[in-house]
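The complex appears here minus one protein chain, its other protein chains still in place.
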Amino acid sequence: MMGRTIIPIGPYHPLQEEPEFFTLTVEGETVVDIDVRIGYNHRGIEKLSESKTFENSTFVIERICGICSTSHPFAYTRAVEDVFPMEVPIRAKYIRTIIAEGERIHSHLLWLGLAGHFLGYNTVYMWAWKLREEILDALEILSGNRNNYAMFKPGGVRRDIKAEDIPVCLKKLDSILPTLDMLKKAVLDDPVLHARLKGVGVMTYQEAIDFSALGPTSRASGVARDVRKDSPYGAYQEMEWDMIVTQNGDVFDKAVVRILEMFESAKIMKYCLINLPDGEIDANIMDVPPGEGIGHIEAPRGETFHYVKSDGTNRPVRHKVRAPTFMNLPTYKATVQGETISDATIILAAIDPCYCCTERIAVKDDRGHLLYNGKDLIRLSREKTEKMKRRMGVR
Amino acid sequence: MSLKLKALLKSPWVFHLSTGSCNNCDIETLDCLTPRFDIERFGMLLVGSIKHADVLLVTGSCNRMSVERMKAMWEQVPKPCLVVAIGTCAGSRGIFKDSYNCPVPLDQIIPVDVYIPGCPPKPEAIIAGAVKLIEKVGSTL
Partner (left out) sequence: MTREEVLLDFTSRFHEDILDLHDKSRTRVFVTVTPESIVRIGTYLFRNVGARFNIASGTDMPPNIEILYHFIVEDINLLVSLRVLLDRENPVIDSLGRDIEALNWIEREMSELLGITFTGHPDPRRLLLADNWPEGVYPLRQDYEEWDETADRTRGI
């Protein structure tokens, strides 16, 4: 029988009986089971969509997830356009691509900062989030807001990009590249991070296929799939850029994929800003015909999929929303079991779930006694990094 | 009681809680801690336990699953505790007022002291709201 120690660390989590997002059952230091409970952010958006017109729905859809606030309207407007089917004007495609790639960069930077926070690399946290501000400034100049851009509408985009804003944004993009390079080297060349993250939380290629995992989470396991390449949309076929795929499927690889993707996104964004074609920005859809449409695009976390059914009126009969994290969350069964609790936080963060998800973790023994909460796990994760640094003589 | 509030004016300890949000407000709140806005220079500290909180920052539209947890947390927090509703969702649920999973707005569950509207409110707005909160507390002493 494994000896179980209950170490009272700080205040106990006040809600011992409440279902958490993640409940880990441990024996000693090893996670033997994980249960995921979602629904804390369920706001009935699919039902709300049925009572809004096609165009008004876009504003609700933007607020499904704050950090993916471009990808949901992008997929939704593509779904509505697919009912016809129709294509939007080329200038609108470029503008959509610019906003989408800007979002990818700041979303990956957010993730990098949080990963640094969980590992005890607070400098990475502060630098990544400070760098993020530059991209948010660029997006604010282009669209008027740091997030929730309200740029998308079925048929095109709602607002145009002014020619005088383009050089300012290009300058901002160029200004972040040296720091991004520094962050890349700080993470990829750090021997402590190699020791800490390599081989941790591995998902094999076959597991990625069985779970239909998406985005960087699956590309890190060798699945060479990206909606921008497989089912092209927007302006992604207009320039050369690389899909980043690695083979090991561990947390380190997931970090590598996200970091390198940021450089590709900057490349795409710059190309689109420099080569923005003239023309209309809106196809001026009047009525959506009866039928069904599907729109799917590559969000920072993977494929976002929207399905729309129309009966010819101005409201959808059915609007199905599927965020990428819905397919990636179940992969925890494969990646966390058998790992230690000090690695649990970083493995859970590696799929890039909503920030709030990673706050609510409970660790229990197999009799259901609460051992640690989410804050404790972050502390354990940082302590492991410190121990490794001391062992490796790094300071 | 005024001793705690006096301490609060110098260095409010804030605890952040989400009741079912899209996370934008949560990210903008965290942004206030980063170098550009740096709310720590005002003495505001984000604490890890609700038992240490002077100010509760609440985001989200109070969906059914989160609200049970929030009510239990409200009972745990040592009073007086000020509540700041960040974002339109925390204010009145905004576009989610007709959602089947968001029955009542936050201020019908716990008393709210400051509302910071916006979707999401920019970090400048959150800081302005924090200043108003401190002024409000200061004026009652």
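Going by the order they are written in, the chains are A and B; count residues from 1 in each one.
Heads up, the rule we're going with is that contacts are C-beta pairs under 8 Å (C-beta built on N, C-alpha and C of every residue); 3 or more make two chains touch, one makes a residue touch a chain.
Since we're looking at a predicted model, the values are computed, not measured.
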Original post:
Among B:Arg36, B:Lys51 or B:Arg64, which one is in touch with the chain left out?
Top reply: B:Arg64
Original post:
Which residue among A:His72, A:His106, A:Arg196 or A:His296 touches the omitted chain?
Top reply: A:His296
Subject >> Among A:Lys47, A:Lys130, A:Lys184 or A:Lys389, the residue in touch with the chain that has been omitted >> reply: A:Lys47
Original post:
Out of B:Glu40, B:Glu75 or B:Asp98, which is the one that touches the chain we can't see?
Top reply: B:Asp98
Subject >> Residues of chain A in contact with the chain not shown >> reply: 19, 38-39, 42, 44, 46-47, 82, 85, 209-212, 225, 230-231, 291-292, 294, 296, 303, 305, 307, 309, 317-318, 320, 322, 326-327, 329-330
Subject >> Absent-chain interface as seen on chain B, which is shown >> reply: 63-65, 68, 92, 97-98, 100-101, 103-105, 107-108
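Heads up, the rule we're going with is that only the chains that are shown with their structure count from here on.
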**OP:** Could you grab the centroid distance between chain A and chain B? Build each centroid from C-alpha atoms only and quote it in angstrom.
**Re:** 25
**OP:** Sort out for me which residues of chain B touch chain A in the complex.
**Re:** 18, 20-28, 30-31, 34-36, 48-51, 60-61, 63, 65-66, 68-69, 72-73, 76, 95-96, 98-102, 119-120, 122
Original post:
For chain A, which residues are in contact with chain B within the complex?
Top reply: 10-11, 14-15, 18, 39-45, 47-48, 51, 59-60, 63-67, 69, 110, 126, 129-130, 133, 146-148, 354-356, 359, 375
